[in-house]
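All protein chains of the complex are present and in place, except for one that has been dropped.
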Amino acid sequence: MKLASEFSVPASPTEVFPLFFDPDAMRRCIPGCEELERLDESTYRGRLVNEVAHVRFSAGFSAAIESVTDSDVKAVKAVLKGEDRKLGSSIKIDAQLRIRPDGDSSLVDYEMDMALWGKLGRLGEPIIRRRSQEVEREFAALLAAACAPQPVTGEPERSTGTAAVPTVAPSPPSRTARTVAVVAAVLAVIAVLAGMRRGR
Amino acid sequence: MMSTVDNPMVYGGGTAIQILIKQGILFADNFVDLAGIPGLTEITADAAGLRAGPMVTARGMETDDRVRRVAPLASTAYRHVANPRVRNTASIGGNLAHGDYRLDPPPALLALDATVEATSVRGTRSLPVRQFFVDFQQTALAPDELVTAVRIPAQPTGSAYRFVKYSSLSANDWPCASVAVLIAGREVHIGLGALAPVPRYASFDATGMTDQAAVDAALEVIAPLLDPIPDVRGSVRYKRRLAQVIVEDAVRGAWKDLDNA
Amino acid sequence: MNEITLIVNGTPHRTRVSDSALLLDVLREQAGCTSVREGCGVGACGACTVLVGETSVSSCLALATRYDGANITTAEGLDENDDVVSAFADCGAAQCGYCIPGFVLMTRELLAEHPRPTSEQITEHLEGNICRCGTYPEIRTAVSTAAERRSPR
Partner (left out) sequence: MPETPEKTSRQDWVGGRRARYDALGRVRGVVGHVGDQPVGTCAHVAVHRSTQPHAAIRAVHTEEALAIDGVYAVVTGADLHKRFGEALLTGPAFADQPALAYDKVRFVGEPVAAVLAADLATAREAADAVYVEYDELDPVYDLDTALNGESYVHDELRPSAVFGDLRHLDGVRDTNINYEYRLRHGNPNKVSGARTVRGEFWAPPTHHVPIELPCTVAWVEGGRLEMLTTTQTPSYVRQTIADLLDLPLSRVRVTTRPLGGSFGAKMYDRLEPLAAALAWQFQRKVRLAASREEAFLLTTRHGAAITSTLTADAGGQLSAATADVAYDTGAYADVGPRITAKSGMVAPGPYRIGSVDVRSRCVYTNKPSAGPFRGFGVPQVTWSHESLIDELAHELGEDPYAFRREHLLREGDLAPMGTRMHSADFVGCLDAVAESISWDTQPDRGTGRIRRGRGVAVGVKAVLTPTIANAVLQLNQDASATLMISTVDMGQGSDTIMAQIVADVLRVDSRRVHVVRADTDVTPYDTITAGSRSTYHTGNAVRAVAESMRVRLLALAAEQPEQPEQHGQPERSGVDTGELDEERIAEIVHAHFGARGATLTTEANFTSSWSPYDKETGRSEKVTEHWFAGAVGVRLAVDTATGRVHLEHLAVAGDVGRAINPALVEQQLTGAAIMGIGHALFDQLVLDQGQLVNGTLLDYQLPSIRDLPDELTPIIVESPHDDGPFGAKGVGETGILAVAPAIGNAIRDAIGLRFTRLPMTPEAIVTALESR
């Protein structure tokens, strides 16, 4: 299934982009992200933990970067894979994320071609689409908060325990950090897995 | 009890919960079974309306004479739930707490301005159904709250109503779109099902309107509420279109009854 | 584990069941009622229908513990001369027949409410039961025939 969306972050791409490259920041912005680990130049592994309706959920994932464009429009393509062994399900996402300027803000847009295989796959599209919207909103709000230490509108609807907003010093982009940016956006979708555990 | 159990799941009729357990995606292991608690299956009626316990079945609401008399729109909507066998078991409290966007009763309860009575160790509070559905399968119930009653105001004399459920595939499938319309005292109340992540409500004053004007007004007030989820039953575009068709049908139908009354 | 008693077709069955045991499995495995069948597991096909008292229930979604003391009727508990059973047989309302016990029990419930059901009432009451062989026309005739036999005009 194809998912695409766009959200605004109240900071310029040059501010947002470095933020993406900070693994600590990303970990805080991704709902439920507990680990991010670099395996080699282009492969990363992480763990997403979430608790919804009192059910704790944990899914491993990996990310492999395919290309990075760092010009006016900054873009990253990557393949993400996640797996929930208990639910007998796996997910694969071909993702493209772009950041471009929009006045004083940045527009972040993503396109994903997501395959969801196994038990969760047969629960169908509506739930996934809906959950991905929720997680995206949460991620966008946290990201906005991370960009702007001042109070922001658009309070996250259901913040996780790690939602305390850090003030992050931008650091120069590194190859490692770039990968994390993609992980961030796309993990929002993997978090869908967590949401579904509630089973409604 | 709800506050002492780890990972509780309230078990009403159980029809929805059992399905999720079977699909291997629900692991709640502490069911709080309401079947053993007395007094939750009663329906009472007075001049103001109905009060139904959470364990009243959908079938009970469909067939109860008082419901048919006092709130025929509710009775009609409950009659459209799944099939008679499921209605025999499905509880009205569970149906509401499930919070699913496609269920049949919520549109009717929205149009009728029903109230949910929610109880926890902290006490009992009333939640208007119009504020009950918060987000996709999310309700305003706190985790430790139970639905302990549903109150439905009596349909005013001289009111008219319609419930239209439309399935796009086999005829007894889930709704692709559903609508409840109640016209009472020239106020038109509209409840929508399956057309957004939550059941939605809209109303407008139809004083002085012709039937066509009322239809136009109805289409106008529902337009911003439509946010359908695409699935095998239809795309966003198709569901939006269907919404217009069934809302027009329902408003026109109810209007006609009003004229004939 | 709970000890419960199910009165199945008039005979009490005392049995121990777990909290999560489904009525369907208890009826099949402990009371020997193989006319009660799992077709979908989600209440959508009606092959697992039983009557509790006079009320139809999807036994595949029903927790057995809730039915302690209940009077349960399954299709094999009906006599061959029962109006509904004989009408179904006489009207050829069974091909593979796997779903038919469910239709028979739904029909009993329908006729208890509407002794002379209209065509729409038949549709409304039976639409939640699936016959993949497509025996619906014969089933429709059988319901009308049973109604006729039960309460002749």
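Labels A, B and C are assigned to the chains in the order they are written; within every chain, residues are numbered from 1.
By definition in this document, a contact is a pair of C-beta atoms (placed from the backbone, for glycine too) under 8 Å apart; a residue touches a chain by one contact, two chains touch by 3 or more.
These numbers come from a predicted model, not from an experiment.
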| item | value |
| --- | --- |
| Chains in view that touch the one left out, judged over the entire complex | A, B, C |
| Missing-partner contacts on chain C, residue numbers | 28, 34-42, 44-45, 47, 74-76, 78, 80, 85-86, 88-90, 92-101, 104, 122-123, 126-140 |
| Positions on chain A where the hidden chain makes contact | 1, 83, 85-86, 88-90, 113, 115-118, 121-122, 124-125 |
| On chain B, residues whose C-beta touches the chain left out of the figure | 19, 23-24, 166, 168-174, 232, 234-235, 238, 241-242, 245 |
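In this text, only the chains that are shown with their structure count from here on.
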| item | value |
| --- | --- |
| Centre distance in Å when chain A and chain C are each reduced to the mean of their C-alpha atoms | 50 |
| CA centroid of chain B to CA centroid of chain C, Å | 29 |
| Interfacial residue positions of chain C with respect to chain B in the complex | 19-20, 22, 41-43, 46, 49, 55-58, 60-63, 66, 106, 109, 124-125, 127-129 |
| Residue ranges of chain B touching chain C (in the complex, touch as defined) | 11, 14-15, 18-19, 21-22, 31, 33, 35, 59, 82-86, 88-89, 171-172 |
